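A quick write-up on the structure given underneath.
The complex is shown incomplete by one protein chain, all other protein chains being positioned as in the whole.
For clarity, chains are labelled A, B, C and D in written order, and residue numbers in each chain start from 1.
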Amino acid sequence: MYICKVQGKCVSTIKDEHLKGCSLITMQRLNKTKGPVGEMLVAVDTIGCSVGETVLVTRGSGARAVLGAESPADMVVVGIVDTYDCN
Amino acid sequence: MYICKVQGKCVSTIKDEHLKGCSLITMQRLNKTKGPVGEMLVAVDTIGCSVGETVLVTRGSGARAVLGAESPADMVVVGIVDTYDCN
Amino acid sequence: MYICKVQGKCVSTIKDEHLKGCSLITMQRLNKTKGPVGEMLVAVDTIGCSVGETVLVTRGSGARAVLGAESPADMVVVGIVDTYDCN
Amino acid sequence: MYICKVQGKCVSTIKDEHLKGCSLITMQRLNKTKGPVGEMLVAVDTIGCSVGETVLVTRGSGARAVLGAESPADMVVVGIVDTYDCN
Partner (left out) sequence: MYICKVQGKCVSTIKDEHLKGCSLITMQRLNKTKGPVGEMLVAVDTIGCSVGETVLVTRGSGARAVLGAESPADMVVVGIVDTYDCN
């Protein structure tokens, strides 16, 4: 999984029916020293996180385990991170 | 998921039967500052997007959730992005 | 999916039974300006392409949708590209 | 799979129900010369490893083969590495 920082929202009116009602957030991965790294990513938020929060994100079929097999999502927020260390 | 900019078309007459009738678009990912980044990618467009539009793209088994299990596609457009921010 | 240029063959006599009879090609991805980019990749060719041709390649479970669930292939050629543009 | 060094813990109180009770570790991949490389990753630890240990990590649907199909995890520790060489 990735630890990411929620950095914004993505609004899409015309979208796949199985994404209707899903909140889409933009984010970047965080590295060992808690700085943003890598390119912007988009995930479905099922936890109710806010911009600025640090979250745990899963990818691929793990994402669809959360939302159901008919969901096309390939990234989902699966937790709000209280703390992490990486030395 | 990725936010991408539609940049062109891919035409393939000889192709897998489960891709017949599918519109194939070329695209690049967009970064936080709305610039293109990374290598060219190809997706099946089920939404009806046009060149120059910003779209939401899913990958892997999520793509096949949209097109059906027999589809070989590994990238599919699942939405047209109205707006996004990433700060 | 990726657009790739077929660059050669891979010969493997001792291989998984579900790859027996499969033609294995080597390739590189093509970028927006039609130049090769990234590392060498290997795919199963089910279309009958030749060295020098431009092809459409799918990855992961999409590849096994073409060859069958028991195939171990994770990359398959799913089309010969007539033309593509990416501006 | 990857060989990784366990470098810390990730604490997440608000998380997906299928991650409840799972121990989340932070880690980095190790390279041929046993140095850390690449970005920080997070895995579910089912083996009981400790910070500083070298572990074997699997990704994607392989991770869910360990934890069950309803688990959203996409990275799981599947072994403690005694030794490895890579010349």
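Here is the rule we go by: a contact is a pair of C-beta atoms (placed from the backbone, for glycine too) under 8 Å apart; a residue touches a chain by one contact, two chains touch by 3 or more.
Given the structure is predicted, the values throughout are model-derived calculations rather than measurements.
On the side of subunit C, touch with the chain left out of the figure occurs at residues 7-16, 18-19, 24, 26-28, 39-43, 51, 60-61, 63-64, 69-75.
Not every partner is drawn; the one left out touches subunit D at residues 1-3, 29-32, 37-38, 46-47, 56, 58-63, 65-66, 76, 78-87.
Just so it is clear, only the chains that are shown with their structure count from here on.
For the pair subunit C and subunit D, the distance between C-alpha centroids works out to 31 Å.
Inter-chain centre distance (subunit B to subunit C, centres taken as mean C-alpha positions): 19 Å. Shared contact sites, meaning residues of subunit D that touch two or more other chains, are absent.
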